[in-house]
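Removed: one protein chain of the complex. Kept in place: all other protein chains.
A, B and C label the chains in the order they appear, each numbered from 1.
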Amino acid sequence: MSNPEISIMVFGQLTDITGTSSLQVPLQADSDSMKAELQKRYPALVYARYIMAVDRKPVTGNVSLSGQSTIALLPPFSGG
Amino acid sequence: MSNPEISIMVFGQLTDITGTSSLQVPLQADSDSMKAELQKRYPALVYARYIMAVDRKPVTGNVSLSGQSTIALLPPFSGG
Amino acid sequence: MEKRKPRNIFVHGAISTSFIAENIERHHSRHEIGGHSIFLGQVRADQVEGKTVSAIEYTAYEEMALEKMQAIRDDIFGKYELTCAHIYHSLGKVEAGGICLFVFTSSAHRKPAIEACSELVERIKAELPVWGKELFEDASYQWKENK
Partner (left out) sequence: MEKRKPRNIFVHGAISTSFIAENIERHHSRHEIGGHSIFLGQVRADQVEGKTVSAIEYTAYEEMALEKMQAIRDDIFGKYELTCAHIYHSLGKVEAGGICLFVFTSSAHRKPAIEACSELVERIKAELPVWGKELFEDASYQWKENK
């Protein structure tokens, strides 16, 4: 059985890498495996500065994911 | 021969003591004698906080005065 | 902590001077206020390798930005004795010379308003998930970086 797909929001300069602001990727068990999956699909992410946010909180360490998780990729902020 | 009169500008709460914003007093040789003359006329000045300005500069020490001097009495500033 | 709906800070396009004036005007009835501090961010026409920035296009992760802004507000109100604080940030395109950020704090005496305004500006730039895309006159672009 393959993993269900989940949407990932992509912001700022990372959209230059992904070509879209909303990715559909197979759900992974945790944020570390999700990062690995994304880097396999978009090798340029390895060199990009970004953080992952899960449920609108920046991920520090590794957190587990579910189909209800809200996931986003955030490059350095540049508001103001 | 009596001294010529000179105008002295009075500002802020000092006008409560002098009753006017422009005094006419006999010219004195220097700022110290002028202060003494003013305190003789308005004894409440002894207890008032103020500086004298001559030609728009605060007087520090004693400066000599002439009929061309522009003299002002300035209580603590409270702008803004 | 109780869950509140965070207040909106985002406005579409440039922030107008009439919007700013109305905001100030609304405080004339607040007779306990003695000082207001305002910061306005304005889009600069920077030169980059012979090209000129003509506008910045802002995008944000809005839900996260509003939650974060509410947390920053709570911190600031805990730290400074303010009567009020108002924050507005542009989304979408703001031409060079336009206002993209409006931070407005008020207090009985001047110090809290001045210090809180300055701290809010720093935290907004560092902590809100907002991105600026600097558009050049020839339709090329680069992503803004905050220092």
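By our rule, contacts are C-beta pairs under 8 Å (C-beta built on N, C-alpha and C of every residue); 3 or more make two chains touch, one makes a residue touch a chain.
Just so it is clear, the model here is predicted, and its values are computed rather than measured.
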Among shown chains, those touching the left-out chain:
B, C
Across C:11, C:71, C:84 or C:121, the one contacting the chain not displayed is C:121
Which residue numbers on subunit B touch the omitted chain?
9, 11-13, 53, 56, 72, 74-80
Omitted-chain footprint on subunit C covers residues 17-18, 20-22, 24-25, 27-45, 96-99, 106, 108-110, 114, 118, 121, 147
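Just so it is clear, only the chains that are shown with their structure count from here on.
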For subunit A paired with subunit C, centre-to-centre distance based on mean C-alpha positions, whole Å:
27
Whole-Å gap separating subunit B and subunit C, where each centre is the average of the chain's CA atoms:
50
For subunit A and subunit B, what's the span in angstrom between their mean Cα positions?
75
At least two other chains touched by the same residue of subunit B: list those residues.
none
Can you list the subunit C residues in contact with two or more other chains?
none
